[in-house]
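Part of the complex only, each chain left as placed.
Going in written order, the chains are labelled A, B and C, and every chain counts its residues from 1.
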Amino acid sequence: MNGENFGASERLVAAAYVRQGAQGRRAHELRLRALLEQGKCPEDGWDESTIELFLHELAIMDSNNFLGNCGVGEREGRVASGLVARRHYRLIHGIGRSGDISAVQPKAAGSSLLNKLTNLIVLDIIKLAGVRTVTSCFVVPMATGMSLTLCFLTLRHKRPKAKYIIWPRIDQKSCFKSMITAGFEPVVIENILENDELRTDLQGVEAKIQELGAENVLCVHSTTSCFAPRVPDRLEELAVICANYDIPHIVNNAYGVQSSKCMHLIQQGARVGRIDAFIQSLDKNFMVPVGGAIIAGFNDSFIKEISKMYPGRASASPSLDVFITLLSLGANGYRQLLKQRKEMFSYLTSELKKLAEIHNERLLDTPHNPISLAMSLKNLDEHSDTAVTQLGSMLFTRQVSGARVVPRNFQQTVNNYTFKGFMSHANNYPCAYLNAASAIGMKKQDVDMFLKRLNKCLKTFGKETNKGKDVSKTNDCHADLVEGEPEEPNKM
Amino acid sequence: MNGENFGASERLVAAAYVRQGAQGRRAHELRLRALLEQGKCPEDGWDESTIELFLHELAIMDSNNFLGNCGVGEREGRVASGLVARRHYRLIHGIGRSGDISAVQPKAAGSSLLNKLTNLIVLDIIKLAGVRTVTSCFVVPMATGMSLTLCFLTLRHKRPKAKYIIWPRIDQKSCFKSMITAGFEPVVIENILENDELRTDLQGVEAKIQELGAENVLCVHSTTSCFAPRVPDRLEELAVICANYDIPHIVNNAYGVQSSKCMHLIQQGARVGRIDAFIQSLDKNFMVPVGGAIIAGFNDSFIKEISKMYPGRASASPSLDVFITLLSLGANGYRQLLKQRKEMFSYLTSELKKLAEIHNERLLDTPHNPISLAMSLKNLDEHSDTAVTQLGSMLFTRQVSGARVVPRNFQQTVNNYTFKGFMSHANNYPCAYLNAASAIGMKKQDVDMFLKRLNKCLKTFGKETNKGKDVSKTNDCHADLVEGEPEEPNKM
Amino acid sequence: MNGENFGASERLVAAAYVRQGAQGRRAHELRLRALLEQGKCPEDGWDESTIELFLHELAIMDSNNFLGNCGVGEREGRVASGLVARRHYRLIHGIGRSGDISAVQPKAAGSSLLNKLTNLIVLDIIKLAGVRTVTSCFVVPMATGMSLTLCFLTLRHKRPKAKYIIWPRIDQKSCFKSMITAGFEPVVIENILENDELRTDLQGVEAKIQELGAENVLCVHSTTSCFAPRVPDRLEELAVICANYDIPHIVNNAYGVQSSKCMHLIQQGARVGRIDAFIQSLDKNFMVPVGGAIIAGFNDSFIKEISKMYPGRASASPSLDVFITLLSLGANGYRQLLKQRKEMFSYLTSELKKLAEIHNERLLDTPHNPISLAMSLKNLDEHSDTAVTQLGSMLFTRQVSGARVVPRNFQQTVNNYTFKGFMSHANNYPCAYLNAASAIGMKKQDVDMFLKRLNKCLKTFGKETNKGKDVSKTNDCHADLVEGEPEEPNKM
């Protein structure tokens, strides 16, 4: 409703009431203006009504929603299904142009605005979360792994001779595949066991660079967030090595935005050495559906090069999700979630420690991992060959999701590369264990239910040697689950 | 409502009415069953109510919607915003696993089912549309260009020596970039002018293969759907060449599903020669939002290899959109859309021909292009240097979207490769022209409004030499629009 | 987005595109303006996007959606459930004030505007449908029966002595109850059989008025739309009688808006005689959910009196439904529906006639009834005592809804008044029959399926004398259905 329409309304409803209605509208407009002018995540979250109104406003700026539009091209934002149109708020044109995923679309001013604002808000939140000197980022509708691939493909054009990527080992398939898919040879640097923790072998990295020749190395590919007992890589030192040898450095920060420690490592790495880009998942850090990532860095032109490397337009869906989510949370809401996660991590730590002791196991000591915990499963492992994987199946059928059991000596071949001790980030980690994590959005009741059910399962194993009944049942179930990946029924 | 609940309902509402209600439910269940058992697009479209019910059913099969779930992992399908949860029907886990975008997710039986069914339905529709011997396909949440890149990256592992991609010229940036991004060198084969049409230079292709050595050629990258006066590549002959030289053949079928001619070319190519994969856009063929593509082929294991090449999970959003759309259309509804498109193409052809003659121009004779038309702009081009681009701007400001003016002799450099006569698919096409297309979903009123506005604009140019007023205005506007891409204000 | 916000947007997206977006918005604003200024149903329907945007705009004019509102009253438009808030577009305050259901609410300018506009649009449509001289109307969130009651209660204050309501018999419970509930004594005037039709006994009406004394008669309560073989009352003549005796005249026009004949009768009645108010159902005429009615008339002050008689605020839900519906149809869309209904009536008439003849029955000749048809069931009735009701049950279980079988000599007591031959509008109609109607929104496939199933059922009766199987089954079902109303399993 513009001024003229409010005026026309006064013929039907008393002017004083209409004026108050117009004032109500004005407050929404002011919110939008602050966002458009500052390009920052609002401190306080917006209510759904303001968000939806804004999305409606954006939609009617796109040509497919023009009342008098006529389309004679092959891509006109036509939608066959009303359900589909509505769930995208009639924003149909996606983001980007054929030349650049961050570019503005002439046909879709509203979608373009959405894309720009999303990238600005996300940049603001990355700063808030600890990487204060980040200068540029963009949301891409691909998961972390494919986004890493895009970074490697971009680097290829800058380092045409390079064939190798130096990669401190992390047992997560998509990280490994991101390099394979890009056509490079991953050079795996095994981790060093320090007490219970698995940490970056810095000397190994440097030695390998010297061995291969810096110019043959595309980049160092390091990792922050990971499953205990592995801990975030020594980013500062790696960044210094990269700077010294003039090698690019790409950081897989998959779910690290939620941890101030991970973000601090990136900030420090960039300060003292070299980090070219760091990649994070949208879903794991911002509680949105799977499928998007943020590519961020400290050098506008390199980040721009990556965005120009994406051929063609792309889905706006992940951008829309994170846009809605951050507007509804506000910076304060996101801070609050970060705080709660930290608290829940402390709680999970202390409670899991207690439970471990009851069952004569122990919580592995992994102080450098701010998100994931590991509890030893020594007794279970000694109990029988399959007990550890059985526990995984039992937890799965009891609706515990995300718990991950790691047996010893499991071997796996991924794209012709054989990993010994797969899942444990080491060829021969001393014990089997179980992982649990405190990720953003976790609730106290998640922890309590998990501990209760885990306790029950562990007790069952105590009894089961006699009866065997429940075990055979979970064995059956296990057989269904594994399908070639027996060791990780509900992981990866 | 299961049987027990219907039973319980009979205490509140007369049994005969409850029984009839249960019978009503049964009819919906039978629809679902047919879909699950046959894995085909239903002949008749489903109403929104059945579709939404099914999506609800799928959602509650995912662990994030289990009433008793507890999550202790880093990716639990938590959603911060209710708006976001609802617009995805609470299907949060995306599709695929880290190992394979087509794989089933243990945490998300519902999402997995959705993914499988979508791929089956889409396969069914590709057959219906003319490629009857297709055996395998999957939806990927990336636009056509990036999907082509993924295919090339997959081929790299099979042909490690190959550096070149043979590419009959098509002036569309993302096609070209798809090869650059994958790290290959495009070898451009200029088209041959046959009357008004630009057609594949088969001898040029074969000569280049011989020159480079077949083992150094990653693949031939051909195109079906394209802007007139270019026409679909001679797929049959290219497929035979590929078979003869044992070179893979990837077809960019961007918006070709909507044309029986394009689909027939692929079918024939596969029958007589070699086609490894053909890629099509979701939005351009199925009237869904931008951002997805279908990778299809005739060899299960190769298509599987591609799907395994995608590192990590991916957005389910494009799959969900096409799933909803095809269920709501049904096979009959889609056939109907194809039929209407064809009729609209005839209508546009005859009407544009008339208009062209009125303005002393002519409709270029491009019988092999089933979607796009071109009308010469000779007079305009002779009128002034900028008149052709001015016409583009004028149409844009008059809410004609998708019309594309192509001046002569425009030169453009894309990733260091300089294209002469860019946009026209030829170094020196004889005349400037304007493109219009009849794409799926186009309405008669689109055609009528387009012709009316185009007529008006062309008339303005007739008068303008005297007054000049309107032109200076569009000139202004034009200046805003071009921003470094002056030749394509509303295209690409 | 106001001008300032579009300005701010130009920092992010090229000005020319933003300007085009603003122009897109402007077109929506112009639609709203035309509505606000003219207060008429737009000729062409609005798309969902414009409607939803308007509802959003209205909602933010209500105090419960003010960003800075604080509420310290007992009715503040607070909503506990997001589902509820959304389904009402956050329009929570209902319509009216304690003094008047048509009054403006200071707390809710948006809801008030909605209410005013709805009443204006509905008035426009009533004119379009044939009552051109109507001057005033309002939507009330009560069904037709209760709305009639409200009219009678209003009249009581004008005619304190009156105890009787003259009512040409129509066998529909809520019509009868509307008078009982208001506390009056219905004086039933039996209909006259003219050929197959049951028509108003004008002499009977006049005689009764003279007998009771005009001052003791609250009003004449006549009916337009009704089940054949009853036909609309002779409104012109009744209106003249009312004028002559100075007796108010209330017309039950339940589903008569859809018929130009019914509307013409009202128009003529008002022209030549007296009609004080005519009441119509929202759901039956405008294809919205059950629960609203329109009270309309030719005298502003009387209609205003009725609206002031409603004590307290009221649900805006029926108003919202009809508002959305009429905006989405537009006047043209509604006209189109009226036309289709008429065509479907002809089709149903001719087809039912054929079917009747096949089964040795006949379509009763009821030319004055423009909506409902009746087919005799003589053979069935002679077949067995229960066959007619069995047919009703059979049709019900075969998902034929709305068909109504009328046995002879059924007797029913409603509020102590005993109707002989209930359902047939006459003490002793010559034959049993079946009703079917062509109501607004009916589709050809409804007619075809109905005839097919009816044909099958009638055939079953032919065979059944031997087998009896299917009958006993429907007998069972019938027993469930009847629950005290055995004669009308799926009616009233």
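A few notes on this one:
In this text, a residue touches a chain if its C-beta (ideal position, glycine included) is under 8 Å from a C-beta of that chain, and two chains touch if they have at least 3 such contacts.
Nothing here was measured: the structure is a model prediction, and the numbers come from that model.
Here 3 copies of the chain are placed, and the complete complex recorded in this file has 4 of them.
Here is the rule we go by: only the chains that are shown with their structure count from here on.
Between subunit A and subunit C, two chains of identical sequence, the interface residue sets overlap for the most part, with shared numbers making up over half of the total. When every chain is reduced to the mean of its C-alpha atoms, the one closest to the centre of the whole protein set is B.
Note: centroid distance subunit A to subunit B, computed from Cα atoms, is 29 Å. Averaged C-alpha coordinates put the centre of subunit B at 48 Å from the centre of subunit C. Between subunit A and subunit C, the centres computed from C-alpha atoms are 56 Å apart. With touch defined as above, residues shared between interfaces to two or more other chains in subunit A number as follows: 48, 52, 63, 66, 68, 82, 106. Subunit A contributes residues 1-2, 4-5, 8-9, 11-14, 16-18, 20-25, 27-29, 31-33, 36-37, 39, 47-50, 52-53, 56-57, 59-63, 65-68, 82, 86, 90, 104-106, 109-110, 112-113, 116-117 to its touches with subunit C in the complex. The touching residues of subunit A, when paired with subunit B in their complex, are 48, 51-52, 63, 66, 68-84, 87-88, 91-95, 97-99, 106-107, 141-146, 148-150, 153, 156-157, 172-178, 180-183, 225, 254-255, 281, 283-284, 286-292, 309-318, 321, 324-325, 328-329, 333, 337, 348, 371-372, 396, 399-404, 414, 436-442, 445-447, 449-450, 453, 481, 483, 485, 489-492. Residue ranges on subunit C touching subunit B, taken from their complex, read 14-17, 19-20, 82, 396-397, 399, 477, 480-481, 483.
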